[in-house]
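Here's a structure for you.
Note that this complex is displayed minus one protein chain, with the remaining chains in position.
Coming up: chain A.
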Amino acid sequence: MGVFLSRTANSEGLGFVFFIFGLYFFLKRDGTKNLGYLFSLILFSLSLYSDKTAWIFIFSFLILLFFVNVKNIFKVKSILLIKKSKIFTTVLLLVLFCLPLFFNYSKLPQFGNSLRDNNFSLINDIGISNGINQMRGEDIKSGYPLVGKIFYNKIYWLVKLFSNVFEHFVPRFYFSSGDQDPIHGLSNFGPFFLVLIIPAIYGTIFLVKNKSTLSLFVLVWLFASSLPSALMSKSPDQLKFYYSIPVILILVALGIEKLPKRFLLVLTPFLLFNMVYIYKDAIFKEPFRYSQKWSLGFNQVATVIQDNYSDFDNIFITNKYFSDPVTLYLFSVKYSPEKYFFQLTKSSISYRLWMNKVDKIIAGELTEVKFKGSERNLFVVTPQEEKYIGSATGGACYKVVKTIKDSKDNDILLFAVSSINECKFSVNEIKTQ
(Lines give C-alpha, C1' and ligand atoms only; values in the text may rest on other atoms or scores of the structure.)
Protein backbone atom coordinates (compact mmCIF):
# COMPACT_ATOMS: atom_id res chain seq x y z
CA MET A 1 0.00 0.00 0.00
CA GLY A 2 2.76 2.38 1.00
CA VAL A 3 4.68 1.78 -2.23
CA PHE A 4 1.59 2.04 -4.41
CA LEU A 5 0.33 5.27 -2.89
CA SER A 6 3.79 6.83 -2.77
CA ARG A 7 3.91 6.52 -6.55
CA THR A 8 0.67 8.39 -7.14
CA ALA A 9 -0.02 12.06 -6.57
CA ASN A 10 -2.44 11.75 -3.68
CA SER A 11 -2.94 14.48 -1.13
CA GLU A 12 -3.50 11.75 1.46
CA GLY A 13 0.07 10.56 0.98
CA LEU A 14 1.50 14.02 1.62
CA GLY A 15 -0.77 14.62 4.60
CA PHE A 16 0.27 11.28 6.03
CA VAL A 17 3.99 12.06 5.78
CA PHE A 18 3.54 15.35 7.64
CA PHE A 19 1.41 13.63 10.25
CA ILE A 20 3.95 10.90 10.92
CA PHE A 21 6.78 13.40 11.41
CA GLY A 22 4.48 15.54 13.51
CA LEU A 23 3.57 12.59 15.70
CA TYR A 24 7.23 11.73 16.18
CA PHE A 25 7.97 15.18 17.54
CA PHE A 26 4.72 15.19 19.48
CA LEU A 27 5.73 12.04 21.35
CA LYS A 28 9.44 12.82 21.56
CA ARG A 29 9.50 15.34 24.37
CA ASP A 30 7.16 16.19 27.17
CA GLY A 31 5.76 19.60 27.82
CA THR A 32 4.82 22.36 25.46
CA LYS A 33 7.86 24.59 25.82
CA ASN A 34 10.31 23.09 23.40
CA LEU A 35 11.24 23.15 19.76
CA GLY A 36 10.05 19.60 19.12
CA TYR A 37 6.55 20.52 20.13
CA LEU A 38 6.58 23.49 17.81
CA PHE A 39 7.72 21.23 14.99
CA SER A 40 4.90 18.83 15.70
CA LEU A 41 2.36 21.66 15.56
CA ILE A 42 3.77 22.90 12.27
CA LEU A 43 3.80 19.41 10.79
CA PHE A 44 0.29 18.61 11.98
CA SER A 45 -0.87 21.88 10.45
CA LEU A 46 0.87 21.07 7.19
CA SER A 47 -0.94 17.76 7.19
CA LEU A 48 -4.24 19.56 7.71
CA TYR A 49 -3.37 21.99 4.92
CA SER A 50 -2.51 19.07 2.60
CA ASP A 51 -5.45 16.80 2.93
CA LYS A 52 -9.08 16.89 4.02
CA THR A 53 -8.90 13.33 5.38
CA ALA A 54 -6.46 14.68 7.96
CA TRP A 55 -9.12 17.10 9.18
CA ILE A 56 -11.21 14.21 10.42
CA PHE A 57 -8.36 11.95 11.46
CA ILE A 58 -6.02 14.27 13.35
CA PHE A 59 -8.71 15.94 15.38
CA SER A 60 -10.53 12.72 16.24
CA PHE A 61 -7.21 11.07 17.11
CA LEU A 62 -6.18 13.85 19.47
CA ILE A 63 -9.62 14.16 21.01
CA LEU A 64 -9.81 10.41 21.62
CA LEU A 65 -6.34 10.48 23.15
CA PHE A 66 -7.50 13.27 25.40
CA PHE A 67 -10.45 11.24 26.63
CA VAL A 68 -8.67 7.96 27.15
CA ASN A 69 -5.93 9.79 29.04
CA VAL A 70 -3.00 7.89 27.65
CA LYS A 71 0.06 8.17 29.80
CA ASN A 72 3.57 6.90 29.39
CA ILE A 73 2.91 5.43 26.01
CA PHE A 74 5.99 3.37 25.42
CA LYS A 75 6.94 2.89 29.05
CA VAL A 76 10.35 4.24 28.15
CA LYS A 77 11.57 7.35 29.93
CA SER A 78 12.87 9.12 26.86
CA ILE A 79 9.53 8.91 25.16
CA LEU A 80 7.35 10.83 27.54
CA LEU A 81 4.02 11.15 29.08
CA ILE A 82 1.29 12.89 27.19
CA LYS A 83 -0.54 15.17 29.49
CA LYS A 84 -4.15 16.02 28.92
CA SER A 85 -3.24 19.68 28.93
CA LYS A 86 -0.78 19.09 26.10
CA ILE A 87 -3.38 17.40 23.96
CA PHE A 88 -5.91 20.11 24.72
CA THR A 89 -3.42 22.86 23.84
CA THR A 90 -2.48 21.07 20.62
CA VAL A 91 -6.07 20.79 19.45
CA LEU A 92 -6.69 24.42 20.27
CA LEU A 93 -3.55 25.65 18.50
CA LEU A 94 -4.23 23.49 15.45
CA VAL A 95 -7.71 24.95 15.16
CA LEU A 96 -6.20 28.42 15.36
CA PHE A 97 -3.49 27.66 12.80
CA CYS A 98 -5.99 26.22 10.42
CA LEU A 99 -8.64 28.90 10.74
CA PRO A 100 -7.52 30.64 7.52
CA LEU A 101 -7.74 27.34 5.70
CA PHE A 102 -11.22 26.55 6.98
CA PHE A 103 -12.33 30.11 6.35
CA ASN A 104 -11.10 30.05 2.76
CA TYR A 105 -12.66 26.70 2.12
CA SER A 106 -15.99 27.69 3.54
CA LYS A 107 -16.13 30.64 1.14
CA LEU A 108 -15.83 28.43 -1.90
CA PRO A 109 -19.01 27.89 -3.83
CA GLN A 110 -20.28 24.30 -3.44
CA PHE A 111 -18.02 23.88 -0.38
CA GLY A 112 -20.72 22.11 1.60
CA ASN A 113 -21.65 19.77 -1.24
CA SER A 114 -18.03 18.99 -1.97
CA LEU A 115 -17.31 18.17 1.65
CA ARG A 116 -20.42 16.00 1.90
CA ASP A 117 -19.69 14.15 -1.34
CA ASN A 118 -16.01 13.59 -0.76
CA ASN A 119 -15.74 13.20 2.98
CA PHE A 120 -19.16 12.48 4.49
CA SER A 121 -20.97 10.69 1.71
CA LEU A 122 -22.55 8.29 4.21
CA ILE A 123 -24.94 10.99 5.37
CA ASN A 124 -25.71 11.80 1.75
CA ASP A 125 -26.51 8.21 0.89
CA ILE A 126 -29.96 8.34 -0.65
CA GLY A 127 -30.07 4.53 -0.64
CA ILE A 128 -30.23 4.48 3.14
CA SER A 129 -33.10 6.96 3.43
CA ASN A 130 -34.99 5.20 0.64
CA GLY A 131 -34.41 1.91 2.40
CA ILE A 132 -35.77 3.23 5.68
CA ASN A 133 -38.85 4.59 3.92
CA GLN A 134 -39.39 1.34 2.07
CA MET A 135 -39.20 -0.75 5.24
CA ARG A 136 -41.58 1.62 7.03
CA GLY A 137 -43.99 1.44 4.12
CA GLU A 138 -43.94 -2.34 4.21
CA ASP A 139 -44.66 -2.31 7.94
CA ILE A 140 -47.57 0.07 7.45
CA LYS A 141 -48.90 -2.17 4.67
CA SER A 142 -48.65 -5.18 6.91
CA GLY A 143 -50.38 -3.47 9.82
CA TYR A 144 -47.36 -3.01 12.10
CA PRO A 145 -46.57 0.73 11.78
CA LEU A 146 -45.16 0.98 15.30
CA VAL A 147 -42.54 -1.70 14.61
CA GLY A 148 -41.45 0.21 11.52
CA LYS A 149 -41.11 3.44 13.48
CA ILE A 150 -39.05 1.76 16.17
CA PHE A 151 -36.66 -0.15 13.96
CA TYR A 152 -36.37 1.89 10.78
CA ASN A 153 -35.45 5.46 11.56
CA LYS A 154 -32.48 7.82 11.56
CA ILE A 155 -30.66 5.61 14.04
CA TYR A 156 -29.93 3.35 11.10
CA TRP A 157 -27.26 5.82 9.98
CA LEU A 158 -25.55 5.22 13.30
CA VAL A 159 -25.81 1.46 12.79
CA LYS A 160 -24.35 1.89 9.33
CA LEU A 161 -21.50 4.01 10.70
CA PHE A 162 -20.90 1.38 13.35
CA SER A 163 -20.88 -1.32 10.70
CA ASN A 164 -18.50 0.71 8.53
CA VAL A 165 -16.08 1.20 11.42
CA PHE A 166 -16.08 -2.52 12.17
CA GLU A 167 -15.34 -3.30 8.54
CA HIS A 168 -11.89 -1.81 9.20
CA PHE A 169 -11.06 -4.48 11.73
CA VAL A 170 -11.24 -7.50 9.46
CA PRO A 171 -8.18 -9.35 8.15
CA ARG A 172 -9.63 -9.66 4.64
CA PHE A 173 -9.40 -5.92 4.08
CA TYR A 174 -5.74 -5.61 5.13
CA PHE A 175 -4.23 -8.78 3.77
CA SER A 176 -6.37 -10.01 0.95
CA SER A 177 -8.62 -7.68 -0.97
CA GLY A 178 -8.36 -4.04 0.15
CA ASP A 179 -11.20 -1.92 -1.19
CA GLN A 180 -10.60 -3.28 -4.72
CA ASP A 181 -10.51 0.20 -6.23
CA PRO A 182 -7.57 0.14 -8.69
CA ILE A 183 -6.92 3.83 -8.06
CA HIS A 184 -6.46 3.16 -4.34
CA GLY A 185 -4.27 0.08 -4.60
CA LEU A 186 -3.68 -3.19 -6.39
CA SER A 187 -7.09 -4.58 -7.18
CA ASN A 188 -6.10 -8.20 -6.66
CA PHE A 189 -4.40 -7.81 -3.30
CA GLY A 190 -4.75 -6.24 0.10
CA PRO A 191 -2.70 -3.27 1.27
CA PHE A 192 -0.30 -5.60 3.13
CA PHE A 193 1.36 -8.87 2.16
CA LEU A 194 -0.81 -11.87 2.91
CA VAL A 195 2.02 -13.63 4.70
CA LEU A 196 2.08 -10.85 7.30
CA ILE A 197 -1.35 -11.90 8.54
CA ILE A 198 0.23 -14.38 10.94
CA PRO A 199 2.58 -11.94 12.73
CA ALA A 200 -0.19 -9.32 12.71
CA ILE A 201 -2.60 -11.66 14.52
CA TYR A 202 0.15 -12.79 16.88
CA GLY A 203 1.08 -9.18 17.58
CA THR A 204 -2.56 -8.30 18.25
CA ILE A 205 -2.95 -11.18 20.69
CA PHE A 206 0.27 -10.17 22.42
CA LEU A 207 -0.90 -6.58 22.70
CA VAL A 208 -4.31 -7.61 24.05
CA LYS A 209 -2.75 -10.01 26.53
CA ASN A 210 -0.33 -7.47 27.90
CA LYS A 211 -2.86 -4.66 28.26
CA SER A 212 -0.16 -2.00 28.07
CA THR A 213 -0.89 1.63 27.35
CA LEU A 214 0.46 0.89 23.91
CA SER A 215 -2.58 -1.34 23.40
CA LEU A 216 -4.86 1.58 24.11
CA PHE A 217 -2.79 3.92 21.98
CA VAL A 218 -2.90 1.52 19.04
CA LEU A 219 -6.64 0.98 19.45
CA VAL A 220 -7.28 4.74 19.52
CA TRP A 221 -5.13 5.26 16.44
CA LEU A 222 -6.82 2.44 14.55
CA PHE A 223 -10.28 3.65 15.49
CA ALA A 224 -9.52 7.28 14.60
CA SER A 225 -7.95 6.31 11.30
CA SER A 226 -11.03 4.31 10.38
CA LEU A 227 -13.34 7.30 10.83
CA PRO A 228 -12.58 9.20 7.58
CA SER A 229 -13.20 6.02 5.64
CA ALA A 230 -16.20 4.90 7.70
CA LEU A 231 -17.95 8.19 7.00
CA MET A 232 -17.99 7.35 3.32
CA SER A 233 -20.90 5.61 1.65
CA LYS A 234 -18.49 3.20 -0.03
CA SER A 235 -16.51 1.98 2.91
CA PRO A 236 -13.80 0.92 3.61
CA ASP A 237 -11.94 3.39 1.45
CA GLN A 238 -8.28 2.45 1.30
CA LEU A 239 -7.14 5.94 0.44
CA LYS A 240 -8.95 7.48 3.38
CA PHE A 241 -7.61 4.74 5.60
CA TYR A 242 -4.01 5.69 4.81
CA TYR A 243 -3.34 6.87 8.33
CA SER A 244 -3.75 3.36 9.72
CA ILE A 245 -0.62 1.98 8.02
CA PRO A 246 1.71 2.45 11.01
CA VAL A 247 -0.74 0.71 13.34
CA ILE A 248 -0.80 -2.45 11.26
CA LEU A 249 2.96 -2.31 10.92
CA ILE A 250 3.30 -1.97 14.70
CA LEU A 251 1.20 -5.12 15.10
CA VAL A 252 3.22 -6.96 12.47
CA ALA A 253 6.50 -5.85 14.04
CA LEU A 254 5.32 -6.93 17.49
CA GLY A 255 4.30 -10.29 16.09
CA ILE A 256 7.63 -10.76 14.35
CA GLU A 257 9.47 -9.85 17.52
CA LYS A 258 7.49 -12.22 19.69
CA LEU A 259 7.17 -15.16 17.32
CA PRO A 260 9.66 -17.99 17.74
CA LYS A 261 12.76 -17.38 15.64
CA ARG A 262 12.43 -20.68 13.76
CA PHE A 263 9.04 -19.51 12.58
CA LEU A 264 10.66 -16.43 11.07
CA LEU A 265 12.99 -18.66 9.11
CA VAL A 266 9.93 -20.27 7.56
CA LEU A 267 8.15 -16.96 7.13
CA THR A 268 10.97 -15.19 5.27
CA PRO A 269 10.94 -17.27 2.04
CA PHE A 270 7.16 -17.07 1.96
CA LEU A 271 7.35 -13.32 2.37
CA LEU A 272 9.84 -13.06 -0.46
CA PHE A 273 7.67 -15.24 -2.66
CA ASN A 274 4.64 -13.15 -1.75
CA MET A 275 6.52 -9.97 -2.64
CA VAL A 276 7.69 -11.22 -6.02
CA TYR A 277 4.22 -12.56 -6.84
CA ILE A 278 2.56 -9.24 -6.05
CA TYR A 279 5.17 -7.02 -7.70
CA LYS A 280 5.09 -9.14 -10.81
CA ASP A 281 1.32 -8.84 -10.99
CA ALA A 282 1.52 -5.11 -10.30
CA ILE A 283 4.00 -4.49 -13.08
CA PHE A 284 2.86 -6.90 -15.78
CA LYS A 285 -0.85 -7.44 -15.27
CA GLU A 286 -2.47 -4.66 -13.28
CA PRO A 287 -1.77 -1.90 -15.85
CA PHE A 288 -3.74 -3.85 -18.45
CA ARG A 289 -6.64 -4.66 -16.14
CA TYR A 290 -7.50 -1.08 -15.36
CA SER A 291 -5.90 1.01 -18.08
CA GLN A 292 -9.21 2.83 -18.56
CA LYS A 293 -9.38 3.84 -14.89
CA TRP A 294 -5.93 5.38 -15.27
CA SER A 295 -7.04 7.15 -18.47
CA LEU A 296 -4.42 5.38 -20.53
CA GLY A 297 -4.64 6.59 -24.13
CA PHE A 298 -5.78 10.13 -23.48
CA ASN A 299 -2.46 11.56 -24.57
CA GLN A 300 -3.15 10.11 -27.99
CA VAL A 301 -6.58 11.76 -28.03
CA ALA A 302 -5.13 15.10 -26.94
CA THR A 303 -2.45 14.98 -29.63
CA VAL A 304 -4.93 14.30 -32.41
CA ILE A 305 -7.20 17.09 -31.17
CA GLN A 306 -4.33 19.55 -30.93
CA ASP A 307 -3.05 18.71 -34.40
CA ASN A 308 -6.47 19.18 -35.99
CA TYR A 309 -7.78 21.86 -33.71
CA SER A 310 -8.14 24.60 -36.32
CA ASP A 311 -10.00 22.37 -38.79
CA PHE A 312 -13.15 22.08 -36.73
CA ASP A 313 -15.85 24.33 -35.35
CA ASN A 314 -16.70 21.95 -32.51
CA ILE A 315 -14.89 19.07 -30.89
CA PHE A 316 -16.86 16.65 -28.78
CA ILE A 317 -15.25 14.16 -26.37
CA THR A 318 -17.41 11.54 -24.73
CA ASN A 319 -17.20 11.01 -20.99
CA LYS A 320 -18.25 7.39 -21.42
CA TYR A 321 -14.66 6.24 -21.61
CA PHE A 322 -12.61 8.87 -19.80
CA SER A 323 -14.54 10.10 -16.81
CA ASP A 324 -13.24 13.67 -16.83
CA PRO A 325 -11.94 14.42 -20.35
CA VAL A 326 -11.72 18.23 -20.19
CA THR A 327 -9.46 18.15 -17.14
CA LEU A 328 -7.35 15.53 -18.87
CA TYR A 329 -7.15 17.70 -21.97
CA LEU A 330 -6.09 20.79 -20.01
CA PHE A 331 -3.38 18.74 -18.35
CA SER A 332 -2.21 17.00 -21.53
CA VAL A 333 -1.83 20.14 -23.62
CA LYS A 334 -0.53 22.22 -20.70
CA TYR A 335 -3.41 24.63 -21.18
CA SER A 336 -2.79 28.05 -19.68
CA PRO A 337 -4.68 28.36 -16.38
CA GLU A 338 -5.10 32.11 -16.92
CA LYS A 339 -6.75 31.49 -20.24
CA TYR A 340 -9.06 28.92 -18.73
CA PHE A 341 -9.93 31.21 -15.85
CA PHE A 342 -10.61 34.04 -18.28
CA GLN A 343 -13.14 31.87 -20.08
CA LEU A 344 -14.86 31.13 -16.82
CA THR A 345 -15.11 34.78 -15.87
CA LYS A 346 -16.89 35.62 -19.09
CA SER A 347 -19.90 33.87 -17.60
CA SER A 348 -20.88 33.79 -13.96
CA ILE A 349 -18.28 31.91 -11.95
CA SER A 350 -19.40 28.59 -10.65
CA TYR A 351 -17.18 25.99 -9.08
CA ARG A 352 -17.61 22.74 -10.93
CA LEU A 353 -16.58 19.31 -9.82
CA TRP A 354 -16.44 18.23 -13.43
CA MET A 355 -15.46 20.57 -16.23
CA ASN A 356 -17.39 20.08 -19.43
CA LYS A 357 -16.24 22.85 -21.75
CA VAL A 358 -13.09 24.64 -22.82
CA ASP A 359 -12.88 26.73 -26.00
CA LYS A 360 -14.63 24.70 -28.66
CA ILE A 361 -14.13 21.40 -26.88
CA ILE A 362 -17.22 19.98 -25.24
CA ALA A 363 -17.33 16.88 -23.10
CA GLY A 364 -20.34 14.92 -21.94
CA GLU A 365 -22.89 12.45 -23.19
CA LEU A 366 -23.50 12.41 -26.91
CA THR A 367 -27.25 11.99 -26.51
CA GLU A 368 -27.41 15.28 -24.63
CA VAL A 369 -25.63 17.58 -27.13
CA LYS A 370 -26.72 19.18 -30.43
CA PHE A 371 -24.46 20.67 -33.09
CA LYS A 372 -25.27 22.54 -36.27
CA GLY A 373 -25.06 20.22 -39.22
CA SER A 374 -23.54 22.98 -41.31
CA GLU A 375 -20.51 23.19 -39.04
CA ARG A 376 -17.45 20.98 -39.07
CA ASN A 377 -17.48 18.74 -36.02
CA LEU A 378 -15.04 16.22 -34.63
CA PHE A 379 -16.44 13.51 -32.40
CA VAL A 380 -14.33 11.36 -30.08
CA VAL A 381 -16.79 8.70 -28.98
CA THR A 382 -16.99 5.05 -28.01
CA PRO A 383 -18.01 2.53 -30.70
CA GLN A 384 -21.34 2.08 -28.88
CA GLU A 385 -22.11 5.78 -29.29
CA GLU A 386 -21.42 5.93 -33.00
CA LYS A 387 -25.12 5.50 -33.80
CA TYR A 388 -25.97 8.78 -32.03
CA ILE A 389 -23.62 10.98 -34.09
CA GLY A 390 -26.22 11.53 -36.80
CA SER A 391 -28.88 12.73 -34.41
CA ALA A 392 -26.41 15.02 -32.61
CA THR A 393 -25.77 16.89 -35.85
CA GLY A 394 -29.31 17.01 -37.17
CA GLY A 395 -28.69 14.24 -39.66
CA ALA A 396 -25.38 15.44 -41.10
CA CYS A 397 -23.16 12.87 -42.70
CA TYR A 398 -20.18 11.58 -40.74
CA LYS A 399 -17.22 9.37 -41.30
CA VAL A 400 -15.01 7.46 -38.88
CA VAL A 401 -11.43 8.44 -39.62
CA LYS A 402 -9.42 6.91 -36.83
CA THR A 403 -9.76 4.44 -33.98
CA ILE A 404 -7.86 3.88 -30.76
CA LYS A 405 -7.43 0.33 -29.57
CA ASP A 406 -6.75 -1.18 -26.16
CA SER A 407 -4.12 -3.79 -25.32
CA LYS A 408 -6.44 -6.57 -26.48
CA ASP A 409 -6.87 -4.88 -29.86
CA ASN A 410 -10.48 -3.88 -29.19
CA ASP A 411 -11.68 -0.50 -30.45
CA ILE A 412 -12.17 1.78 -27.49
CA LEU A 413 -12.59 5.18 -29.12
CA LEU A 414 -13.51 6.44 -32.58
CA PHE A 415 -12.68 9.77 -34.20
CA ALA A 416 -15.54 10.76 -36.49
CA VAL A 417 -15.84 13.90 -38.59
CA SER A 418 -19.19 15.26 -39.63
CA SER A 419 -20.33 17.91 -42.07
CA ILE A 420 -23.45 18.72 -44.08
CA ASN A 421 -21.38 18.64 -47.27
CA GLU A 422 -21.68 14.92 -47.76
CA CYS A 423 -18.60 13.78 -45.99
CA LYS A 424 -16.19 15.98 -47.81
CA PHE A 425 -13.59 15.24 -45.17
CA SER A 426 -11.61 12.17 -45.79
CA VAL A 427 -9.11 10.14 -43.86
CA ASN A 428 -6.28 12.12 -45.38
CA GLU A 429 -7.71 15.34 -44.08
CA ILE A 430 -7.12 14.47 -40.45
CA LYS A 431 -3.57 14.75 -39.29
CA THR A 432 -2.41 11.92 -37.10
CA GLN A 433 1.02 11.16 -35.81
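Definition applied: a contact is a pair of C-beta atoms (placed from the backbone, for glycine too) under 8 Å apart; a residue touches a chain by one contact, two chains touch by 3 or more; residues count from 1.
Methods note: contacts and distances are computed from a predicted model.
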Inset, instruction - Quick one: find the hidden chain's UniProt protein name among "YciI family protein", "Peptide/nickel transport system permease protein", "Ion-translocating oxidoreductase complex subunit C" or "Glycosyltransferase RgtA/B/C/D-like domain-containing protein". - result: "Glycosyltransferase RgtA/B/C/D-like domain-containing protein"
Legend entry - Per the touch definition above, residue among A:T89, A:N124 or A:S176 touching the missing chain: A:S176
Legend entry - Candidate in contact with the missing chain, chosen from A:F19, A:F61 or A:Y152: A:Y152
Inset, instruction - Can you work out which residue in A:Y24, A:F102 or A:F166 touches the chain that's missing from view? - result: A:F166
Legend entry - Among A:L194, A:L214, A:L296 or A:V333, residue touching the chain not depicted: A:L194
Legend entry - Residue in contact with the excluded chain [from A:L94, A:I132 or A:I315]: A:I132
Inset, instruction - Identify the residues of chain A touching the omitted chain, counting contacts across the whole complex. - result: 125, 127-128, 131-132, 134-135, 138-139, 141-142, 144, 147, 151-152, 156, 159, 163, 166-167, 169-172, 175-177, 188-189, 194, 205, 208-209, 276-277, 280-281, 285
